[in-house]
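Provided herewith is a single structure, encoded as structure tokens, for subsequent inquiry.
A single protein chain has been omitted; all remaining protein chains appear in their positions.
Letters are used for the chains, namely A, B and C, taken in the order the chains are written, and counting of residues starts over at 1 for each.
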Amino acid sequence: MMKPKELIARRIALELKNGELVNLGIGIPTLVANYIPNGVQVFFQSENGIIGMGPLPKAGMENPDLTNASGLYVTSLPGAAIFDSAISFGIIRGGHLDVTVLGGLQVDEHGLLANWMIPGKKVPGMGGAMDLVTGAKKVMVAMTHTAKGRSKIVKKCNLPLTSIRSVDLIVTDLAVIKPTKEGLILKEIAPGISVEYVIQQTDAHLIIPEKVPEMSLN
Amino acid sequence: MMKPKELIARRIALELKNGELVNLGIGIPTLVANYIPNGVQVFFQSENGIIGMGPLPKAGMENPDLTNASGLYVTSLPGAAIFDSAISFGIIRGGHLDVTVLGGLQVDEHGLLANWMIPGKKVPGMGGAMDLVTGAKKVMVAMTHTAKGRSKIVKKCNLPLTSIRSVDLIVTDLAVIKPTKEGLILKEIAPGISVEYVIQQTDAHLIIPEKVPEMSLN
Amino acid sequence: MKIIQAIEVVDLIGDGSTIMIGGFLGCGSPDGIIDELISNRKKAFTIITNDTAFPDKGVGKLIVARGAKKVIASHIGTNPETQRQMIEKEIEVELVPQGTLVEKIRAGGIGLGGILTPTGVGTTVENAKQKITVDGKDYLLELPLRADFALIKAKRADYYGNLQFALTARNFNPIMALAADKVIVEVEEIVPVGSISPDDVHLSGVFVDYVIVGGRK
Partner (left out) sequence: MKIIQAIEVVDLIGDGSTIMIGGFLGCGSPDGIIDELISNRKKAFTIITNDTAFPDKGVGKLIVARGAKKVIASHIGTNPETQRQMIEKEIEVELVPQGTLVEKIRAGGIGLGGILTPTGVGTTVENAKQKITVDGKDYLLELPLRADFALIKAKRADYYGNLQFALTARNFNPIMALAADKVIVEVEEIVPVGSISPDDVHLSGVFVDYVIVGGRK
């Protein structure tokens, strides 16, 4: 059976379209790069200032001047471009970024995301997340459906929000859920998972269409 | 006898100090570059995006991609740097420019400059003048003392102001005048010109120190 | 990024569009594109540009050809025809300080709602603008500018649209490319992907929609 993180990353990857500019957050989102479908070419932006980021370098070919937003050594592909942080966030906030994939702590019935702090426990800071959610054309959340047995898809976020802009798609190890004005629609279920199980594992109200297909995971 | 414009340009040039970054406006200010004193090295910024602008090119060595803010072909000196218009005005408005020398239509008793339009007659636009007067560390006005027999140094500008920031020095073909909180101080007179003549040619009230030396014009 | 012929801009850019045009007194302006607009009698544009150059150069020619309905610029003094059309109320002219103009365009391109500048405070530029005091100093709130099209000039592009500009022909070009729905770039050559070092790219191809190869004028 596929690992939950791989399943999420594979399903997200299917959403990416040829030519899109994509920013992947830390954690599960980073894995998405491994599953881009054949025939689809996307460009990866990293908010530390590059478009055209390539895979990790071979051992011995690392360069301290070329890292990604996690601080890891990366490579640059032909046609890559470097820019300073002001332009990098100009791209993000200005609507020039097609897709961002981010991790999440909670998403609520309005599609609002909380992903940058747990008051009193962990305060890493928002980094680029607030700009990404505010500015990207499409925001996808890649996260496990539950954490420590508790649903991460909630009626209303009790953690501090990342933005008041609703996300466009939530992909978990159990389901694909689309926030709409009417509420959260259950679009797909993971292989081997029942609609009832998803409902049971979800705090938020889910709108259930007549047919809920199984995730495709090419 | 020295031409009025040359006299003004020569006197202004003496104000420039080694290492300063200088922006010269169109007209008389442009001439200042010809009279930089020996041993003084200044850097010329042009608001169309260069520091390190050199003299006009020799015939046949012009390049359409290298012009100054008047649209004339120029050259670049070793160590020149190119930047876009946003950085160019960042330099100007951000206080990184040491000196600007601008032409003037009127300067008044508060040291306020009007130099960008004559309503109903001529509306060229302010170009970079408003940013230059607002942002440069030192603003010098280079202009003839009178135009068509009328004083350009007035009690109060009746032409639209360029900025509410007072200029630092006025150099005309008759005098060097320093705006202060107390008013306009007559600092120097041109060779062969009397204090009385300057007063007579000036609409604004001038504060006359006990001694008013003749301009030095090395 | 799509490579097109200069003539194709005639269908792309409708009469009455708002267009930004790069260049500073004609240096670094997309002359091939401008010429196509003129020979096909395109008109009624709102033109956002630093200046209207000279009657026989750059955007100045488009003014002479009666292509403008409105001009937003910092300086029109080098083109008597702009002055004449303005005085005779054939066109509307909005004058904006140059440093303010470029920041308004930048703001429009990078998702800012405006910027506060000290430039213009206490002058006719104030007009009806909101004044905001920060740390005891007055600033004007200047709002973003965007256009339907940005027509810009670069020295070269690669096949991803990554751009390099040449010397003072850079000026407003990379900033305007941030701020339009469609960005059309005139270049002198297209070079292979990977032949421009990432550090030497002046503007990423992500901002570029169309590239036209034109000759050097």
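As a working rule, a contact is a pair of C-beta atoms (placed from the backbone, for glycine too) under 8 Å apart; a residue touches a chain by one contact, two chains touch by 3 or more.
Every value quoted in this text rests on a predicted model; they were computed, and no experiment measured them.
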Absent chain's touching partners (shown only) are A, B, C
Options C:P55, C:P80 or C:G114, residue touching the unrepresented chain:
C:G114
For the full complex, which residue in A:L56, A:A147 or A:I164 touches the chain that was left out?
A:I164
Only one of B:P55, B:G95, B:P119 or B:P213 touches the unshown chain, namely B:G95
Out of A:L24, A:V42, A:I82 or A:M215, which residue would touch the omitted chain in the full complex?
A:I82
Even though one chain is hidden, which residues of subunit B still touch it in the full complex?
21, 43, 45, 50-52, 76, 78-83, 87, 89-91, 93-96, 134-135
Tell me, which residues in subunit C touch the chain that this view leaves out?
103, 107, 111-118, 130, 132, 134-135, 137, 139, 141, 143-144, 164-167, 170, 198-200, 202
Which positions on subunit A touch the chain that was left off?
46-50, 63-71, 76, 82-86, 88-90, 92-93, 122-131, 134-135, 160-164
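Everything below uses one rule, namely that only the chains that are shown with their structure count from here on.
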Look at the interfaces A-C and B-C and say which one is made up of more C-beta pairs in contact.
B-C
Cα centroid separation between subunit A and subunit C, in whole Å?
36
Cα-centroid distance, subunit B relative to subunit C, in whole angstrom
29
Sites on subunit B at which at least two other chains make contact
none
Listed in rising order, subunit C residues that touch 2 or more other chains are 106
